[in-house]
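To start, I am sharing the structure in question, which I have written as structure tokens.
Yeah, one chain of the complex is gone here, protein chain that is, but the others are all in their spots.
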Amino acid sequence: MVTPLAIFAAFLATGFLLPLADKLGRRVSATLFWALLAGFAGLAAYYLASFVAAPGTLEIYTGGFEPPLVIALRLGLEESAALAAVAAVALLAAFSMRKALHEAPVSGMMTFLMLVMGLSGLVLTRDLFNLFVFLEISGIAGYALLGFDDRRLAMSAAFKYMVAGGIASAAYLVGVIYLYRLTGTLNLDLMIGSAGLEGAAGAAAVFFVLAALLVELKPFPANGWAIDAYEAANPGLGALFSGAQATAMLFALYKVFPLLSDAHLAVVMWAGIVTFAFSNLVGLRQTATRRMFGYSSAGQVGFVAAALAFGARYVEGSDFAWLVAGGLLVNHLLAKTGLFLLSAAFESDGDGSMKGRPGTLVAAAAGVLVAALVGLPPFPAFWAKWDLVRVALATREYAFVALVGAGGLFEAWYLFSWLVRLVKGGADETPEAAPVPVLRVGADGVGPVLAALGIAALGGLSAWTRGFTDPLFWAPLAGGLLFLALDRLPGKLKALLATAAIAAFGYFALPSMSEFQKLFALMILGGGALHAFAGGYLTGRRAGHFPLYVMTVLSLGYALVAESALGFFMAWELMALGGYFLVLQGAKGRSASMIYLAFSIGGAFLMMAGLQLGGGLIGGAAPSPAALALVGLGLLAKLGAFGLHVWLPGAYAEAADDFSSFFSASLSKVAVFALMAALAVFGEALPGGELAWRVVGWVGILGAVLGALAAIFQEDAKYALAFSSMGQMGYVLAALAMRDQMGWTTALYLAATHFLYKGMMWLSVAGASLRTGTRTMYLMGGLIKRMPISFVSFLVGIIALSGVPPLTGFGGKWLLYHSLIAKGWYFEAAASFLASGIAFLYLYRMIHSIFLGQPKDEHRTVKEAPFWLVLPQLLLLVAVIAFSVFPRLILDPIMAVVGARYPAAGFAFEGQTLVSSLGYWNGLLTIVVVVVVFVLTFIWMVMNLRKPRLVKQFNIVFAAERPFRPETTHFAFDFFAPYRRALGFLVRGRSEKAWTAVAGLATSVAGAIRRLYTGNGQTYALHVVLYVGILYLFLGVR
Amino acid sequence: MEPSIPLRIAYAFASLAVITVYGLLLIGSMARISAKVQGRVGQPVWQPFIDIVKSSGKRNSISHGVMFWLGPVFRLAGGVGTYMFVPAVLGSVVFQNFSMSGDLLLVMYFIFFGQLGMALGASEGGHPYSAIGVSRGLAQMTAFEVPFALSIISIAVQYGTLDITKIVMAQQGGFLNWTLFTNPLAVVAAMIAFLGMSGHNPFSVVIAPQEIPIGPPTEYQSNLLGMLQTNRAVFNGAKLVLYMNLFFGGATNVPVMVVKTFLIYFVNIFVGQAFPRFRTDQAIRFFLGVPTLIGIAAVVLFAF
Amino acid sequence: MRTIPADIAERFEVGPLVSKRADLSTLDVDAKDVPELLARLRDRHGYRHLSFVTATDQIEEGVFVLTYMLHNHADNHSLGVKCRVGRENAVMESCHLLWEQMWTYQRELKELFGIDFPGSPRVDESFVLEGWIDIPPMRREFDTREYSERTFPTRPGRSTKDPATHMKEKLYPEAL
Partner (left out) sequence: MSDIKFTRALADPDHALKPAGRPGPLGKPLVLANDGLPEEEKAWFCDAYPTASGPYKGILENFLNWARSKSLWILGFGTGCGAIELRPLMTSRFDMYRFGIQPRPTPRQSSVFVIGGYASVKTLKRIVRSYEQMMGPKFVVALGSCTINGGMYWDSYNTINAIEHYIPVDVYIAGCMPRPEALLAGFKELQRKIRRGECEGAVKYAENFEWYKANQKKVIHDWNMPDYNY
């Protein structure tokens, strides 16, 4: 094995040779530079490979003597991994900086090499003073590199960096001196366990070393200098700082952990996590990309340090450090490197405006990088976070968990906002604005794509090593990748393929499902396949739609069959991520997708905490009210329960029409599934007991009332349907909260029928808005004559939704009221009456405004909706009719499922009659009576019809006048003005205002904290000194 | 005991015929009573029959489309169906109708069947006033449903059932057993809702004849109008029978039913002749005010 | 006795102030001065209210006399500003910027007298007559009876009787 000393020799030699080679021409010196970097990377890879194959450590003693006489280096698995990381980042960064490096004086390349060498030394050395030397080498190289391209801003940043670095170095030296005095050695291994470290003096000495290393890790709030450096640095250099230097510094910190007492470690842990939360909070207000990445880097590094310290404090063995801190670190360094390189390629200058929009591949890479950084599956940070939170909850470090959650949420917000700016271009959401051109970045895209590939591979590896070998688990990702590869195919073909893919998933997944899971599989996978087919309704390729769609549907499918809490949660997060991107793809999806994301991530974190508290979803854990409450809150956010619903209308409405339909009809049901499953696992007890369930019931009912009320005032068809969905899911929630046989039967029945009729209505509206080119209802009208099938579908949908017998909806109402009254929830029942009455208003308004009334001249020639939309509607229509005629078809399986959980309580079928303790309902007889009466009446009408004359739209009695134009005759705008006068005050978006206030609070706090960062070097120096002092106080050394 | 299917259908037709004739006569006599209040002689009691014959005897008709034709079909089927789901006379095989299809909830929701269909038919007429009328009607409906629902919940709690026949059975044995006396608050709430349901003053803004020429049916004519007029009788009959069953002890024979429903309907006239009209938003606020509080009180009284 | 305010007498060539009643006077003025005079009356002399604008057809003199009737609410006085416009190609300056409702009167005058007000909103649209194709009916050369006979067919046998004579004949034939 090549001795690692060769690394230093080679770097130093090359460093000296470079100026000479440069005399022969830049080409020669550059070749030398690249050759060295490549060789270094190759060596690091070789080390890594050999240590993975044969674990062990290689101790290198310089000069042939044993320590303490000589400096010792160590090379093991950990060191080689860190070296590989440094090398990889260095290569990518150098590649990104190639132009600047080639053009600047040769000293640029030299300094670059020195920096890399210094970082390698930090990783390898086992000697405290040698560590200082490498600290200084890398530090000085860093200052120099910052200024190497001679920009004024960079020079000033470099100076501030130097000041902070100097303070840190001074502290370090002081610490090392004391340590040497106390232990008589500078070798770390000899120092560990030395009696000299006992007592206050030892603690203080260690503290100085620790403080120096911490300061070098750029902790909040003493990191103003670092942020300035990130902002000013060349993006490639930023990557190097954020990726390689942070890796090396964290490694150095990790190295000194054995010296630290628990109090020291606590300081590291809290300093790290506070940095994570607050750096990200400040990042909220940031728009300049590199500065934003600077905050993110500081936060992430703090997070890794915190995780390291946490592991050292609470967990035996090094596996935790490997999995969690290592996972977080590698995740951070690859993602951040990729992002810095992306910003170099796309950003025109530091203010966040973009030169152009990336193509599909680079956009996908950007998505992967951001998602990875935020800790979404399947990337390494996701798995790391899961473990970290599990242990943190087990050790009751709740504040720590809360900070992890908060920091992650803030980071997600600004990073995804940046991503939106990148892939959509600009900050303007007006549809009239010219589309941002795609910018071909060529070689500059290689770095980010490589980073994304690496991170994805590592993520996959993490999953695989955790025992996820089930093909169904991999299906969402594989499906997404497959369709990404097929993205060039025509949209209609892809729609068919996607249908097939989802059907295939169902075919493989169904055999292992319970009846309960099958019921939801019908809604989710069945709905997924239907909507995949409907996805063919648009012409063109629909670039990017199908990969995300297939991934989302299949991850929902996996969520149904997941056998572990982690698997379920992964699928859940993946689904949220897919949903986010699908909403973002909508023409005006920006702000809607961001709000959706915030609630998804927040909700998911609560859920994760709950799952961990409960100890696992499937496979009996002890009942835990707190776990149920947390999981439940997370699920309520996904369900769009009242108060947590503010994301819902926008997300439903602004996504592509077919996905809106899937979103509302199918996706929302997974929350119901999860809620029911959670009840099965965690028990039914909530903190607060029955009263809490009553509150949940009221949340559902309020959602039903206010959702319906908001729906009637919408002019946009999709918003109306979105609010309607919110209302309908409110009933489901209320029914679920009853937790008895009738309640759950009601909930499942409502969920299943909502899937059927809401799918019909969304798709019908999709067809209408496709043909008319608008979603605004009053601009449509009279489409019944042009789109009769869509009309019938919508009509059956509204009859079913409104609960008018004889269609399926009535069953839902019957069950709801019977169960509510039987349960003794009388006022809930009365409020449901009001809600279902209000539902009539928006349903009528929609069908009137879209399909009836006056047709517009420009819609006189529109055609029926495409076959791709019509067929799914017809299938749903058949299902609705079948379930209407024979309610047992759907109620029998539901009651079987519920019966397995709740004993029958005076509620069963007698023949075709459903009998409860309060009454009875015979669906078959009802529909027979209605149909017979209807047919007889119809015959009566036809028989009495004399000389019927079919007339045109303006052949109406218009007070002896003639109508002026269809637009002035179609009564559709502000349809329920009297209602607005009477009850409009109830729906003025109080929830929206409340959440806006919360968001406003966060951003203003961020703004206030940002004032710390004055840009003044002296202030920053003061920050650093004060920070060290305060940390010392926290240490509580007496 | 249980009649055969053909016999049951025959009974249903007989029952329907009785309620239609009675409903029309009821409308005619109420118009005559109104005339008396205004110091007029008024139209003949049988005038509704003549009007229906006249409308059905028109020689031509127009239509705006299929849904326009189906509107009155929905409406009349809704009226007839509602009646079919209500047992009209306790213990009578003939007037049992098809009440075994479902309980009170079925009736309450089937009421919407005709309204929804009619609203759609009127919409296809393309007349803005139709849509305005429907908008007002639906808006008002959601409001009066609240006290009505509370009242229904109250009696469901009181009698422990939503089965109409059982509710009537529970009220037998002397008029003091009627809901009117055992649960007066529920009856008051329901009767106020009934005013809204019937669309007489002060809740007649839906069909305001001068302002939005009779609202939803403004484009309907000829036999389509005839069907709407017929429905008015049947539907009124069904609602009155329902109210009688729920609140006024039901009926064990036809004369009792006639007397009771006549008196219930008379409340409309009594109030309608004395009050001017509410605007829609006023009506909504009205129903969600005192009547709702009365309904809540009725529920509270029996539930806790 | 009212007098013409000094500033008006100074600026415009106005005729004498003719007092019709205690609360009504008229003032003759040249057509070209009308807008300015009206503005001054409105802004400085309290005649803020425009009661109406009308025309009379002085066919003998070959002119239309336009009357702008203003009212001063403070001292309850109406002032008619009169001007003369030639009947041939009658054109008058539009004053719709002074009072918003002015354009309605001008549109009426255009339709019934054929006096044009260039620039007045909607002045060419029909006002009360829909689809009128003859000469404006309020012009005195328009023969309404002839027009009616030409346009509207009548039931034959119409005769006119003097009511007084007719009733006398009918009720008291012996008196004749």
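A, B and C are the chain letters, set down in written order, and residue numbers restart from 1 in every chain.
As a working rule, a contact is a pair of C-beta atoms (placed from the backbone, for glycine too) under 8 Å apart; a residue touches a chain by one contact, two chains touch by 3 or more.
Remember, it's a predicted structure, so these values are computed and weren't measured experimentally.
Visitor: Which of the chains on display does the removed chain touch in the whole complex?
Guide: For the complete complex, the undisplayed chain touches A, B, C.
Visitor: Can you say which of B:P3, B:G57 or B:G289 touches the chain missing from this structure?
Guide: That would be B:G57, which touches the missing chain.
Visitor: Given the full complex, what residues of chain A touch the hidden partner chain?
Guide: Against the left-out chain, chain A lists 857, 860, 946-947, 949-955, 957, 960-963, 966.
Visitor: Identify the residues of chain B touching the omitted chain, counting contacts across the whole complex.
Guide: Counting only chain B, the missing chain is touched by 31, 35, 38-44, 47, 50-51, 53-55, 57-62, 209-210, 213-214, 218-222, 225.
Visitor: List every residue of chain C that touches the chain not included in the displayed model.
Guide: 126, 128-134, 137, 142, 144-145, 147-149, 151-156, 158
The rule is short, and it goes like this: only the chains that are shown with their structure count from here on.
Visitor: Classify the chain contact graph as line, ring, star, complete or other.
Guide: Topology of the interface graph: other, matching no listed pattern.
Visitor: List the centre-to-centre spacing of chain B and chain C in whole Å, with centres computed as mean CA coordinates.
Guide: 60
Visitor: Which integer distance in Å separates the CA centroid of chain A from that of chain B?
Guide: Centres of chain A and chain B (C-alpha means) sit 54 Å apart.
Visitor: For chain A, jot down the residues that touch at least 2 other chains.
Guide: Nothing qualifies.
Visitor: Multi-chain contacts only, two chains or more: what residues does chain B have there?
Guide: None at all.
Visitor: Could you list, by residue number, the parts of chain B that touch chain A in their complex?
Guide: Those in contact with chain A are residues 56, 58-67, 69-70, 72-74, 76-77, 80-81, 84-85, 98, 100-106, 109-110, 112-113, 116, 119-120, 123-129, 131-132, 134-136, 138-139, 141-143, 145-146, 149-150, 153, 156-157, 160-163, 213, 218-219, 222-224, 226-227, 279-282, 284-285, 288, 295-296, 299, 303.
Visitor: Once bound in the complex, which stretches of chain A touch chain B?
Guide: Per the touch definition, chain A meets chain B at residues 782, 784-785, 795, 798-799, 802-805, 810, 813-814, 817-818, 821, 824, 826-827, 829-830, 833-834, 837-838, 840-841, 844-845, 847-848, 852-854, 913, 917-922, 925-926, 929-930, 933-934, 937-938, 940-941, 944-951, 953-959, 969-972, 975-976, 978-979, 981-983.
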